[in-house]
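Sharing a structure, written as structure tokens. Questions coming.
Apart from one protein chain that is not included, each protein chain of the complex appears where it belongs.
Letters are used for the chains, namely A, B, C and D, taken in the order the chains are written, and counting of residues starts over at 1 for each.
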Amino acid sequence: MLLWWLIGVPLLSGALLAVTGRRADRAAPVAGVLVAVAVLGLAVAAADARPVVDAPLLLAGIRAGFAVDGLSALMVITVAVATLAVLVFSGGDRDLRTSRFVGFVLLFAGAMLVTVTAATLAVLLMAWEVMGAMSWALIGYQWREPESVRAAGTAFLTTRFADLGLYVAAGAALAGGVGSLALAELPSAPTPWLHVVAAGVVLAALGKSAQLPFSFWLSQAMHGPSPVSALLHSATMVAAGAYLLLRLIPLLEPTGWAGPLVAWVGAATAVLLGLVAVAQSDLKQLLAASTCAQIGFMVLAAGAGGVAGGALQLVAHAATKTLLFLAAGAWLVVLGTKQLGELRGAARRFPVVGVTFTVGAASLAGLPPLSLWVSKDAVLAAVLERGWVPLYVAGLAGAVISAVYSAKAVWFVWQPVPARTPAGARAADGRVNAAMSLPLVVLAALAALLGLLPTLASGSLAPAPAVWELVLSGLLAAAAIAVTWRSAARIGAPRPLASWLGLERAAHAVIVHPTLALARFLARFDDRFLDRSVDAAARATGAVARALDRRGEPLVDGAVRAVAVAARSLGRLARRPQTGQVHQYYAQAAAALALLALFVIVVR
Amino acid sequence: MTGASMMNENPGALIPELLLLGGAVVGLLLGAWLPRCRQWLVRLLAAAAALAGLAATAAAATRPGEVAFGTSYAIDTLTHATRAIVLVAVLVALALSVDATAGHRRETEFVVLLQLGALGTILLGGANDLLLLFAAFLLASVPFYALAGWDKSTLGTEAAMKYYLSGAFLGVAMLTGTAVLYGVGRSTAYGPLREGLTVAPVAAAAVGLVAVLAGLLFKVGGVPGHFWVPDVTDGTPAPVAAIVTTIPKIGGLGAMYRLLLVAIPADTIDWPLLVAGLAAVSMTLGNLAAFFQTSVQRLLAYSTISQVGYLLIAVAVAGRAGLAQPALLFYLAGYAITNLGAFAVVAALPSARTLEDYRGMARHRPALATALVVCLLGLIGTPPTAVFVGKLTVFTAAVEGGFAWLAVVAVVNTVASVFYYLRWIAPAFRSAAEQAPPAVLESGGAAAAVSAYACAAAAVLLGVGAGAVLPLLSPA
Amino acid sequence: MTLELFLLLAAALFAIGLYGALSQQSIVMLMMGLELMLNGVIVATAAFWYFVAPGGADGQVLIVVIITAMAVEMAAGFAVVTALYRARRVDMTDDAADLKG
Amino acid sequence: MLSLIVFLPAAAAAVLLLVSGTAPRRVFIGAWIAVSAIDLALVVAVWLRLVPGGGFQFEQRADWMPTVGISYHVGVDGLSLPLVALTAVLFGACAVFALRETRRVKPYVTLFLGLQTVSLGLFVALDLILFFLFFDLSIVFMYFLIAGWGHGERARAAALKFFLYTFLGSLALLLGFILLYLAARPHTFDIVDLIAADPLAGGGVYAALTLFAVGVGLAVKTPTVPFHTWLPPAHTEAPATGSAILAGVLLKMGTYGFVRIAMPILPDTWRQFALVAVVVGVVSVLYGALVALAQTNLKRMIAYTSVNHMGYVILGVGAAGILAGTDEQARQLATTGAVTQMVAHGLITGALFLLTGVLYDRGHTYDMAAYSGLAARTPVFAAVFAVAAFASLGLPGFAGFIAEFQIFTGSLSAAPVATALAVTGILITAGLFLLAVQRLFLGPLRIPDAPGSPRPFADLHRSEIAAIVPLLAVATVIGVLPRFLLDVIEPASRALVELVAR
């Protein structure tokens, strides 16, 4: 029952708010926060009680099962916290104090909660897709802006493309005899289907997590409000992919290929998208790319089988990234810009935001003793345990790069306030109100302290990173920061990196444009050819008739033109014998009768 | 089989026919003494005769079948059904012609000619001997020639001329065929003829059969004896057109069915294929030619040609499909009532001659428009009208009799026919610009309209109640 | 005197009549063609009776039927021509061809 | 009971015909709403008393034409009852929606009541001829609705095409029925008897031809590629309610025919040619989705998505006929999904068509390029449309997902490649619906300046909300709590799958 409440409360209250519309705008922010608090309470309770429930869904075997186990417990709390933080923060933003926004956020969070507690593929897929749709609604929240709308579409379509993998996986699981579609039973599918299931799951997870080659949608998603980004990038949506992979490590293992593939994709994303982040001049874009890169570590962990490391990374990153996005959002609200160049001195002018941002960035950079430093090394330890040295090296490179871009961001905001206000930026008279600051502080604390979690729950982290690894990564991070600090202003932005490796253009060129072209071609085909050939037989016969009667005038009725023309010709032909002349009737009748007699004689 | 022992000249077996004849003779005499405006008595007498004939038919149908007047006249289910359908058609024709003929100086003759023609048609259906067949052909033809020219208009007389010339020419063919069949079969009675034909030279028998069929095709208006149909239907008043496109078909098809089934061994002449071909050509030609007609009567004329095509399917499978006879007879009944209904609508709007004249009909004459739609959809074969059951049984019989291809042709044709029926329905339901009914939609009288309603209702009821009727139509 | 000879004669008369029926414009002349065709049929019928089935009377009755038919059709034809002539002052088939199509 | 449900609207129509046409239009539409409500209540009563898995229930059988094996035979089971309910719901919605209809209300209402009888009758018919009767009459009624209340001259052309095309299909169906009738000993048109007899067991050319005729007839109505070309013009030119019924109910007649007639009566042949159905289904899915994607006319677009959605149904029933390499559960899932999809599509697309009717009512064009940013002016309309669009693109939480998910998972083992291809259909539909929502409602405001402007571009009226929202609500309930529906369908689809496998 607890679990039903956990997923029911946000979903129902969210749906209620979303449906109520403007009438509830006034009460929405408060209601949202209250619900979020309730959810957090439920989440904690659920994490403690570890409930398992289910209900019949489709055919007898396929049930709507939910369960909270270790991984889920961690996730539900993370999700609840992130949601609460985001709702509290957005309460301070005038544009977001609508029941529509709060409703969608709650629905979104509810869907994520369902995702992380789902025990069967069917329910997981449902929540997974709802999350995608809600991301559309949230990214496109400012629907009058064509860019946000387009960004929303891109996000939804890209993730849905990946979701197709889950549909196929579900089918393949059923084909493979896993009639219940239970996640736990998926690995028991026989070979041909096992691979299909794994491939589908991997595709879906990579798409949701904006791993290569799907990363571009996350860049677009920055058009949404900052709290949305915070939610999307931290505990939900992109994290869902990583969560799914972590949850289904037992499925990846027996295939032989899925683990290494996933690991390599994760590592590649960590490195390449890290470089992309370095090249960004827009703070939110930088953070977005860094999200991809950081999620890459989780994916790497999943590929290497390091559940604990991956989960830790997930939680730590959630706290950190929520913090960073909210900070960026706060600046965006008060300063009206998110360009790094225009944010010079922002931290000095808004010290609370600046400090918390710096804490978050330091964590992101992997500076000891902050949370991501630990979690990253936990992931890398899992990789190393496998003996995948190249991957380990790549991971370290990724870590170094993350230090570089974190340092770059921090460098900018702590620069002295420029003398003249950049054009287009809002006059700096805004204040960061309490609703915004409170979550920042809390999150900063979390981001800093979550690294201690494994030590609290002693021994739960396996394999634990060796001391030398921790030291090595800490040193590398520090060194990278030091180097960056001095050259931050000169970091260039190579085109491919600045434009997110051109992934979106590639997607357009490879998938969107051909599809549209095919669609247009087929539409023309449908109109011009298929429609007209409705009665090709009649036309063929009609050809002779038309030769006899060329005067066939164009018919008003365009739709049935081809048939009609043919029919008209035939109709005229059929009327030709009726000349009105009796002697011609006679001749025709006589000839016809003679033919009939001959016919009868011949066929006999 | 022969001679006196079987000789049955009991006139009691022919009560319906005699009633018709008596009605005609008495009616003619009566009419000679009646004032012009009291000629409706003759019509009443004719109706009474027809009703009495129906009662007699019903009574006779309960008795087992027999052969009367030597072997020349068969009284069986086919004959009973022919009688019943023709008599009902006569009743409808009497009703729907009231508006056009009441008080006319030749009203009496109209009624009498109708009765005589109907009598000939019934005899056609029962004829079991080539000689009687031709005599009945003659009797079923001449009165209708006169009906065609009855109104003495320029178009009506032209129609009569064409009708007559077609009939004379194909009548000659029919006599030729009779002579040839007699020559190779040594008899004109169907039973002995069949024995004679089993050993007869095929070529001569084929020529004879085709020539005899030519006359019957003239009666039913099937290709190649169809040339008169459009011209006569178009040139005559709607009641006459209704009569000549409906009544002769009933007996003609019955005669064809009996002739082929009883007298012509399919082993000698492949008549099923012949009739199937005729059916296919008839329905196709009729439908195609109807496509772009603008005159409603001409359109209906071609539609009757196509309907003959469907009816011929049942003839083609005579003896090869159990359903052939009930299918034929039921379709005939449904066709007769539906076709008369459509013509009744035309008769009710005597000024509307083209499809475009019917524009706005639904608004100004909603009931009549409904009747029209029911009848036209009925002719298409939309369930649950009678023609649908007819088509269903006919198609079933066709497939059962090995003519699946013919059923396919019929299906395609049915779809094609929808087009021109809809060309008529569509303007009727288009809103007319003006509020007042246009002049062309002025009523021609209540009788035709009432007949139209009755026919439309009957077409549906017959379809719905087909279950009760069909068992009566199977061969005993 | 054989059946074939009679039949050939009948066929010849029939063909001549057919030619007349097809080629004559005047309705009455056309009717003559039809009569001539029936003339041939009479010959054929009589021959069939004599050479094939002399035992029965069907052939004879057929001839009676043919003669009656000739009379009936003649009468009907004249009546039609009269009516047509009264209505439109023509007696040619070609001139009465308003109904077509 | 069933006969009452079926003929109540017709009786009401007959009574209404006697009422003068000058009576206030509320009388007619009120009567229609009342009749629909009663019908719906009766259907609910039947639903509550139905024993799932109990075969045909509420059967009534009376000889009609015993000599040709035709009887009046009606009954419902788990396959037909959901569709009966769908029909009742949709007609109720259309009745409410019609409150704003002003043109010739009397014939409009009587035609719709007639159509209601016909539609309900088709889904309860257990005799082929009875089925055909309703099948054919649906064409006739719909023809008059399109021609009479459509958009002008083109509507008549579209109606004509609709009539001719679907009539050809119905006659092909009739030929197939005749072949079935002749194959059975004793000859009968009774569906139950035919299923029991399995007259064409063993296949052969005759059986193949029979299935071909039946299949073509149903495929035209469904419609599947390449028999779909009547659909876009018919939908585009039809009035909103007509489109809703056409898409929501009439298209189902085709697919229902597959599960009621083609599959159980011709199991061997169905299995033999199941792959054809699968291919046709997949082609319809992709083709319909792609062509819809390229449309600029909103109603045409939705019409093509019908082709797409019906393609899933065909895929599902086709997969149910492939025994090799599948287990019964998968086939059953595919069948259940196919039936669920019929219901889901009826509700969702019905709502969408009613919404396009609203759009046309306000802007007098379906051209999406003429609109933009309507959400500013008509927030409720935008929200309802967006919900309907997301429901239609198969978002979980709505009925469409439940259906499509079952079809995909059930079909994959039978036809892996085809299903994998078909899955991409949901991506394309997602794209096109997003595009449509984006073009119409989002971005800066733009309203077509049709003649007669300035016109208020009003938001949804109360009657429109009352018509459309319940449809989406039902779709949502099915999407969230599908058991009440699946409990009815599943036993029947199990029985069907067993019949196909025999």
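In this text, a residue touches a chain if its C-beta (ideal position, glycine included) is under 8 Å from a C-beta of that chain, and two chains touch if they have at least 3 such contacts.
Here, contacts and distances are computed from a predicted model.
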{"item": "Undisplayed chain, where the name is taken from the UniProt record, one of \"NADH-quinone oxidoreductase subunit J\", \"Molybdopterin synthase catalytic subunit\", \"CoA transferase subunit B\" or \"Segregation and condensation protein A\"", "value": "\"NADH-quinone oxidoreductase subunit J\""}
{"item": "Chain not shown, its touching partners among those shown", "value": "A, B, C"}
{"item": "Contacting the left-out chain in the complete assembly, out of B:Ala136, B:Val296, B:Leu312 or B:Ala426", "value": "B:Ala136"}
{"item": "Sites on chain C contacted by the missing partner chain, in the whole complex", "value": "1, 3-9, 11-20, 22-26, 28-29, 32-33, 35-36, 39, 42-43, 46-47, 49-58, 60-61, 63-65, 67-68, 70-72, 74-76, 78-83, 85-86, 91-92, 94"}
{"item": "Chain not shown, touching residues in chain B", "value": "4, 7, 9, 21, 25, 28, 32-37, 68-73, 105-106, 109, 112-113, 116-117, 119-120, 123, 129, 131-132, 135-136, 138-139, 142-143, 145-146, 149-150, 152, 160, 183-184, 186, 189, 196, 199-201, 203-204, 207"}
{"item": "Footprint left on chain A by the chain that the document does not show", "value": "583-584, 587, 590-591, 594, 598"}
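In this section, only the chains that are shown with their structure count from here on.
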{"item": "Centre-of-Cα separation between chain C and chain B, whole angstrom", "value": "26"}
{"item": "Inter-centroid spacing, chain D versus chain A (mean Cα positions, whole Å)", "value": "33"}
{"item": "For chain D, residues that touch 2 or more chains besides their own", "value": "160, 164"}
{"item": "Two or more partner chains touched - positions in chain B", "value": "161-162, 165, 169, 230-231, 419"}
{"item": "Touching residues (chain side chain A, partner chain D) in the complex", "value": "21-22, 55-62, 122, 125-130, 133, 136, 140, 143-144, 146, 149-150, 152-153, 156-157, 160-161, 164, 167-168, 170-175, 177, 179, 181, 193, 196, 515-516, 518-520, 522-523, 526, 530-531, 534, 556-560, 563"}
{"item": "Residues of chain D that touch chain B when the two form their complex", "value": "21, 63-68, 70, 107, 129, 132-133, 136-137, 140, 143-144, 147-148, 156, 160, 163-164, 167-168, 171-172, 174-175, 178-179, 181-182"}
{"item": "Complex interface listing, chain C residues touching chain A", "value": "18, 21-25, 30, 93-94, 97-101"}
